[in-house]
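Subset of chains shown; positions unchanged.
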Amino acid sequence: MQLARVIGTVVSTVKNDLLRSRKLLVIQPVDRWLADSGKTLVAVDSVGAGEGEIIIWCRGKESSFPFAPDEVPTDCTITGIVDSVNTPSKVQGSVGHEGA
Amino acid sequence: MQLARVIGTVVSTVKNDLLRSRKLLVIQPVDRWLADSGKTLVAVDSVGAGEGEIIIWCRGKESSFPFAPDEVPTDCTITGIVDSVNTPSKVQGSVGHEGA
């Protein structure tokens, strides 16, 4: 999954039946410092996220699991609202490494 | 899902049976300002989209859901026609962040 910020909404009247009454949000992926990173996407909401919130989103078929047994044609779903991100600066773990 | 503009069509006589009578459209992904972004794709239509329209499209296996129970071999399907995109400029949400 990746971190992103909710930055807006998309209005679509003509859409696939399986998407009806689903909220479509514009999200901007962000990196671990919450800075913009990569291009915006249109996500289906499954947790009640709102504009300005930092969220985690999931892509692929697995992003339709929150709506099962409906098979919602989404490849980008918001699965959680983030409270905090913790990345201590000294993490430098390594393992045995042999070769070039 | 992502935003895109329908820019043309593809004609294919010899194709997989599961794609027969499906409309194949050339789409150009666009960003939140509707400017071209990324390379063109060939999408299967599920909503009656036409050239010039801004649409949302879905990739992956989930893009075959609109055609169930047919298992259409598509990884790019148009799932909605966009009426408007709203991204207020002041959205700058953040969360607790600790570490480097």
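Residue numbering begins at 1 within each chain, and the chains themselves are lettered A and B in the order written.
By definition in this document, a residue touches a chain if its C-beta (ideal position, glycine included) is under 8 Å from a C-beta of that chain, and two chains touch if they have at least 3 such contacts.
Owing to the predicted nature of the structure, the values given are computational and were not obtained by experimental measurement.
Displayed in place are 2 chains, all sharing one sequence; the entire complex defined by the structure file totals 5 copies.
As a convention for this text, only the chains that are shown with their structure count from here on.
Note: centroid distance chain A to chain B, computed from Cα atoms, is 17 Å. Taken in their complex, chain A has these residues touching chain B: 5-16, 18-19, 24, 26, 33-34, 39-44, 51-54, 59-61, 63-64, 71-76, 82-89.
Across the interface of their complex, chain A is touched by residues 1-3, 31-32, 37-38, 46-48, 56, 58-63, 65-66, 68, 77, 79-88, 91-100 of chain B.
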